[in-house]
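As you look at this complex, bear in mind that one protein chain is not there, while each of the others sits in place.
What follows is subunit A.
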Amino acid sequence: MSVHSPNPGLILQSKRFHGLRNILEREGPFCKDGFAASPENLEFLQTKCQVLIIGAGGLGCELLKDLALMGFGNLHVIDMDTIELSNLNRQFLFRRTDIGASKAECAARFINARVPTCRVTPHFKKIQDFDESFYQQFHLVVCGLDSIVARRWINGMLLSMLRYEEDGTIDTSSIVPMIDGGTEGFKGNARVILPGFTACIECTLDLFPPQINYPLCTIANTPRLPEHCIEYVKIIQWEKQNPFAVPLDGDDPQHIGWVYERALERSNEFNITGVTYRLVQGVVKHIIPAVASTNAAIAAACALEIFKLATSCYDSMANYLNFNDLDGIYTYTYEAEKSENCLACSNTPQPLPIEDPNTTTLEDVIKLLCDSPRFQLKSPALTTVMKDGKRQTLYMSGVKSIEEATRKNLTQSLGELGLHDGQQLTVTDATSPTAMTLQLKYQSNEVEMV
C-alpha cells in the first residue's frame, strides 16, 4: 500500500474528488442492493484497492488514465513491449522521443506526474514472468491485450487461484474478477468475468474471429490475390533464399522492402494487381487496424465495470458488451453463458472422445487439440500415469531432447501406447499456466457394450 501524502485524510477531502464523492457518499434509487454510501468507499479506492492492468498499449493507456481519474490510488501495469512510431496515433501517454522505451514504464511515469492521487507501478515484463503470489495481491485484473494466448493464460491463472470448499463450492474470497477489453478498427468488446461463476475466456473461445489461413497449394501454384503472392514470399521464398541470413522480421524495413519487391515480381508474373507496401506490412505482421476512439470507448466501459465492482455502487454488467460504430453507434449487452464442460473453469476432468483407439494416433490427438474450436491449443505437451503408477511423457515439443525421445510416439495408436479407456491425460500448453486433465473416452467400447 502506498501513501502519497503525510496526511491521507486531507487528500480525501480535496476538492478534486468532489464529483466522485457525490456518487460514493449519497444513496440513490439505482444503486446496488446493499451499497453503503460512505466516505470509506473513496478511502478504499485511494488506499487499499489494488488493480492490475495487463497491457500498456491502446487500451492500457486509456485504462490507466480512466482509473486514475476514477479515484483509484494503486495501479500496477505489465507490458513487455517497447514503443513504436505506429503506436502514437492512439497510445497517448507516449511521445516520439519515447520510441524504443518500455511502454509500462513510460505510461506509469506519465500518469504519476499528471495525477498526484494515483501511484502506478510498472512491470516491463511478460505476464508469464509472474506467479500466483504476484497475481494474488490484486482485487481486480483488467486486460487490454491483442493476444488471445495471453488472455487465455491470465484467465487460467485467475482460475487456478480459486479455492474450493469441501462440498465443491467456490470460496468467494478467492475470486479475482477479470475485466477484458478488445478492439479491432471500429468494433470492440468489453466483458466481466467472475472466475468460476460466469463465462470465462475458454467458455467462449468461439467468439474470437478465426485466423485467415490461405491453403499452401493456392499460395504455391494458383495465386489469385496480392495476399497470396505476399504469403508465398513470406513462407516459401524467404526460407529458400534467406536473403539476410536471419528469420523474417516484420519490423525491419529492409526485410519488408525485400518481401515487397519479390511479391511484386511474383504478382507481375501472374498478372495480379494490388501488391502495395502497406499491404505487405499488414500481411507479414498480421496488423489489426486501430483508432483512438474505439480504444477510448472500450477502455472506459471496462473502467466503469472496475469502478462498479470495487465500490459496489451499481450492479456490474452481465456480462458481455459488443460495440460497433461503423454505422451510427451500436452497443449490445448480453450474458455470455458459462460452459458446463469448459476445460478451464469446470473444475472436473473433461472427456476426450476417441472414435477408435486402434486407428487414432497420438499425432491425431494432438492435431485435434490444436484444430478443434473447443481446444485451440498451440503446442500441447501430454503426460499420463501408466498402469505401473509411473508418470510418462507421451509427447513434448518444447524441450529438444524430450521431443526427440518422444517423437516416435506420434505415429503410434493410443492402443499401441497402452492407453486405456478412461485414462487421464495431463495437458500443458502455452495457453494456460496450469495443466488440464482430459479423460480418454473410447467410443468403440460403448458400441460393444450395447
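Going forward, a residue touches a chain if its C-beta (ideal position, glycine included) is under 8 Å from a C-beta of that chain, and two chains touch if they have at least 3 such contacts; residues count from 1.
In this text, contacts and distances are computed from a predicted model.
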*Of the options "Proteasome assembly chaperone 2", "Glycine cleavage system H protein", "LSM complex subunit LSM5" or "NEDD8-activating enzyme E1 regulatory subunit", which is the UniProt protein name for the chain that has been left out of view?*
"NEDD8-activating enzyme E1 regulatory subunit"
*Specify the residue from the set A:P253, A:P353, A:G398 or A:G422 that touches the hidden chain.*
A:P253
*asked:* If I consider the whole complex, including the chain that's not displayed, which of A:L69, A:A101, A:I148 or A:I402 touches that chain?
replied: A:L69
*Quick one: say which of A:A301, A:A336, A:L352 or A:L419 touches the chain that got left out.*
A:A301
_Footprint left on subunit A by the chain that the document does not show_ = 14-20, 22-23, 26-30, 62, 65-66, 69-70, 85-86, 88-90, 92, 95-96, 114-116, 185-186, 218, 222-225, 241-244, 253-254, 256-258, 260-261, 270-272, 277-278, 281-282, 287-297, 299-301, 303-305, 307, 314, 317, 321, 324-331, 333
